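So the structure is just underneath, and the comments pick up after that.
A single protein chain has been removed from this complex, and every other one stays in its place.
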Amino acid sequence: MVEAGRSPNIEIITNARLEALEGKPGQFLAKVHQAPRYINEDLCTACGMCTMYCPRPVVDTYNERLDITRAPHIDYAQAIPSSYYIDAKACLRVNYDTCNLCAQTCTAGAIDFSQKPKKLELNVGAVVLAPGFGKVDDEVLEKFGYGKYPDVLTSFEFERLTCASGPTEGHIVRPSDNKPPKKIAFLQCIGSRDETCGNGYCSSVCCMYAIKEASVAKEHEPDLDISIFFMDVRTMGKGFDEARKRAQEKYGINVIRARVPRVDQVDGKLALTWTTPDGEHHSGIFDMVVLSVGLESPEDAEIISKVADIELNHYDFCKTSVDAPLATTRNGVLVAGAFQGPKDIPESVTQASGAAAIASELLSDARNTETITVTFPEENVELEREEPRIGVFVCHCGVNIAGVVDVKAVRDYAGTLPGVVLYEDTLYSCSQDALKSIAEKIKENRLNRVVISACSPRTHEPLFQETLRSIGLNPALVEMANIRDQCAWVHAQEPEAATEKAKDLVRMAVAKARLLEPLDQPTVDVTPSALILGGGAAGMASALSIADQGFKVILVEKSKELGGNLKRLTWTLDGQDAKKVLKDMVKKVKAHKNIEVLTEANLESISGYVGNFTSTISRKGKTEMVNHGVMIIATGGREYKPKGYAYGESPRVLTQLELEEKLSKGKSFLKNARNVVMIQCVGSRGEDMSHCSRLCCTQAVKNALKLKEVKSDLNIFIFYRDMRTYGFYEDLYRKARKQGIHFIRYTPEKRPEVIKQARGIKVKAFDPILGDDLEIPASLVVLSPGIAPGENEELSKVVKAPLTSDGFFLEAHAKLRPVEVAVDGVYLCGLAHGPKSLEESIAQAKAAAAKAAIPLAKGKVAVAPIVSRVNQDACIGCGICESLCPFNAIRLEKVGKRKKAQTITASCKGCGICASHCPTLAISMGGFTDEAIMAQIHAFSPEGCKEE
Amino acid sequence: MAQENVSMKENDMAQTGFEPRILGFFCHWCCYAAADSAGVSRYQYPPNVRVVRVMCTGRIDTRFILEAFKCGADGVFTGG
Amino acid sequence: MAKSGSILVLGGGVAGVQTALDLSELGYYVYLVEKNASIGGVMAKLDKTFPTNDCSL
Partner (left out) sequence: MAETCRQFLKDCGVDPERMSLEWASAAEAPRFVELITGYVSKIKDKGPLGEAEGEEERERLIRHLKAGVKAAQARKPRTALGTLSKKLHKEGNFSKEAITEGVKAKILPALRSERILQEIKILLSEGALSLDELSKEVKAEKEEVEKHLSALSKKGTIKEEAGKWSMA
């Protein structure tokens, strides 16, 4: 987010709405109305004086109305833009022309009541709609006592309560008496899966956040008694089922399968009654009730639909289709995030990148025509060469650090250290105004080394490095002391020891900073092509996107034909002809001038680095070398092969895909059929594979409905554990129930059994509602086997990309980098990443295409400067380094008469094994020199310790 | 006897009052990241360790460890 | 008339911000239009995220 605020090519227009969208794709004219902030963004220093002096209280919507702020305020400390604004509705000056106190107190002169609303007319080539989601009506919540009983909260409110920067600083208290609650109930599906309020869909995220909020609450208050009331536990995302299980076991959260109809208040406490699946009635008293509210379509969905001229679906979300999940009904207008349908963060982020790819396909001719390139001022080499002049900035991080560590004491201590000429504390050093002020102070004091004592360099170093660059200093001249993640947060109970530790860490950082040296910022050219592994739906979708963005693609498929698992599908989940979707895609791929398809081909090896890979592809007994800049793994997965359930023993036992294939050829096989039994979670969720395969529930429902369509007198039974028909798929589930399809829950301890008889087969299972065993003679048993990983293990070794414990490829970061793998320049999509539907695969493929196209579009990649350097005068050419380097990044070369070691900078990962094994200490690491590490060790001792 | 008791107590006090100084060498990609994530999860652990970040444990040289002991470390924890 | 190299992104939540970032990296100019006074959307209100409990900012 901070990056968006810093990018010169992103213009943030706040307080604004779209009023009209005219023209055609490539040449739209967007009319935008912008309301005044009344505070000049460029002048505001975010000091907060205006908030302090304003006499007008307003409820703090950022803190879910749990707190009070004033008319001029900022939503939260790290907000972007980092400028205050005035709430026009509440302000006395705006409405009554009185007061004006804030303008008088503002020393920066930033408050400007002369601002008028602006009308902007923007020429754009494409539009991406990402307005997010709306909130469930209060009316729906009132049924559960919300608004009537103070201790009934929404999950969003509860989220703020558990947050350290929230209104209660993370203490969970009852709003009615400010006392900590002992028993909390979470009610799921509030405003979701509920036709009475018009929201028949599943919101897809509430199960996860309820478990998260319950875990966080238990983390704060281990004695809390928490119950979550579910209908189905829908943790179908990648790794979510395991996380749920862990949370349930670790925190002892009670999971109750029941829908609570209402909430009553009795003697200041909240009374609930519910019925469990076995028909028993229960009741209980709770101190607090949290309503897990669903995601609605945005409040302004209809306005957006009118203005942008796009259609909505029957729930007022944006209308899209399975084969083009990010396209609206208007060409050139795309959609991403929850407006397309309720979804979680990883999926929103994926769709966002996917929408970017489609816009980039559309406008590839106009790439770089309107962007601004930033040039950094030239490095002040002379200043860098001067004696170290160190500035130390100690961050409060709000209460995150200052709540534990005595920040001022650490700051003053820093002032006593040699070489330090400036020492200050900052509230949030990563906020934009703080960065600005740090930059100014560096200039004013002619600093040439900077120590930021704040959070982790892993997350924030790039930010401060860029600040240095922006004022003509080499980015390698900043060092961070991690006094938050590795100090304040982990020693919360020992403020004194934490403060001592912080001082030590600062002393060590300053010692290292004294020895920091400027490092080169090399860049290398990029080979402008992509290698894509896998010719299924995901591989083809990403190939088409990259090709349409104007780059060459080599598509490698191991079988004879393109298509992958899509070849086995007959209908998509929204009822389209899957064969046609496949045919269209294959045709486009084959006809595209930028795509070269290699079938019956395999990746044998890959070397190089982002921008310059060289791969060996074997094909029909021959091998060839291919150069490419990036790579996408889209190797797919496969249908799990069921074990047991008489599968393979009786022709009456099929898998869902086999059923689909049969159905597509005609219905004669159903002629004498009476009972069809479907069994869910075959192989999934702990039977053989531990993960949930995500779409088998929906697929089973889809096929059950298809069977009913073909032969309406069939009796269909679906044995399931939790029906996970998330999002709009819930519609299919409801339809299936209405058509009389029987859904029977089973537990893993009592799985249904398929028994072969002399004539035909029967299914024996336990029915929890009857409380007894059930026997169904079945004409057909359809198993829903999960999605198993493909042959990922070998590929994982070739590419050096890690797998999850379930055997799927692991993404670089589950939320923020969902389509990248740990190896730079290698991206991931489709079933190779984890089980998902066709529409999700296509969206993810587009996202991978966007990420992969970034280095291609830039044409150059920066090489990390932390690499080894060989002092060739000291090198004796022993070759120890060459033989030990895990990345083949150092080799012996003839220099004059002798062999000397030389680093291949672009391949070097900076591990330093060469340096630590060099007999003559001839190798040093950029940013981690022997001297610097020694200095840190010496500074470790409070009395100081010298090298001898 | 009584005297012995006192000295035992003193000894005990000294034992429990001893706060060792420990130097850690953490790998940027693994242990350092794990330590960060421990922070994010607000796990609590003793405040005795000071950390030197390295890009990989392969960077660690025997002399760094000896130097650390020489400079008064009671222990050295290397984390890959 | 030539195509425009700019794109309008409506909404400054996690999806809008990610779209804007990717597009700017791909060589386009982005107008990020947000109805509130700051970007970040709901994501900025989340303390931690499921299942890793990472900080959401």
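By letter and in written order, the chains are A, B and C; residue numbering begins at 1 in each of them.
Note that in this section a contact is a pair of C-beta atoms (placed from the backbone, for glycine too) under 8 Å apart; a residue touches a chain by one contact, two chains touch by 3 or more.
These numbers come from a predicted model, not from an experiment.
Visitor: If you put the missing chain back into the full complex, which of the shown chains would it touch?
Guide: So, spelled out: the chain left out of view touches A, B.
Visitor: Considering the whole complex, not just the chains shown, which residues of subunit B touch the missing one?
Guide: 15, 18-20, 22, 29-31, 33-35, 37-38, 40-41, 43-46, 48-49, 57-58, 60-63, 65-67, 69-70, 72-80
Visitor: May I ask you to list the residues on subunit A that touch the chain which is not drawn?
Guide: Residues in contact with the chain left out: 878-880, 883-884, 916-921, 948.
Keep in mind that, in the parts below, only the chains that are shown with their structure count from here on.
Visitor: With chain centres taken as the means of their Cα atoms, state the distance from subunit B to subunit C in Å.
Guide: Comparing mean C-alpha positions, subunit C is 42 Å from subunit B.
Visitor: Measure off the straight-line distance from the CA centroid of subunit A to the CA centroid of subunit B, and report it in whole Å.
Guide: 35
Visitor: What whole-number Å value describes the gap between the mean CA coordinates of subunit A and subunit C?
Guide: 12
Visitor: Spell out, as numbers or ranges, the residues of subunit B touching 2 or more other chains.
Guide: 40-41
Visitor: Do you know which subunit A residues sit against two or more other chains?
Guide: none
Visitor: Write out the stretch or stretches of subunit A touching subunit C in their complex.
Guide: Residues in contact with subunit C: 1, 3-5, 7, 9-18, 26-28, 30, 32, 37, 62, 64, 74-76, 78-81, 85, 122-133, 156, 159-160, 162-166, 208-209, 211-212, 215-216, 239-240, 242-244, 247, 300, 304, 308, 336-339, 344-345, 348-349, 351-353, 355-357, 359-360, 362-363, 365-372, 549, 814-815, 850-851, 853-854, 857-858.
Visitor: Which residues of subunit A touch subunit B once you look at their complex with the stated criterion?
Guide: Where subunit A meets subunit B, its residues are 219, 456-459, 482, 484-487, 489-494, 497-498, 500-501, 504-505, 508, 866, 886, 909-913, 915-916, 925, 928, 930, 933-934, 936-938, 940-941, 943, 945, 947.
Visitor: Quick one: in the complex, what on subunit C touches subunit A?
Guide: Checking each residue of subunit C against subunit A gives 1-54, 56-57.
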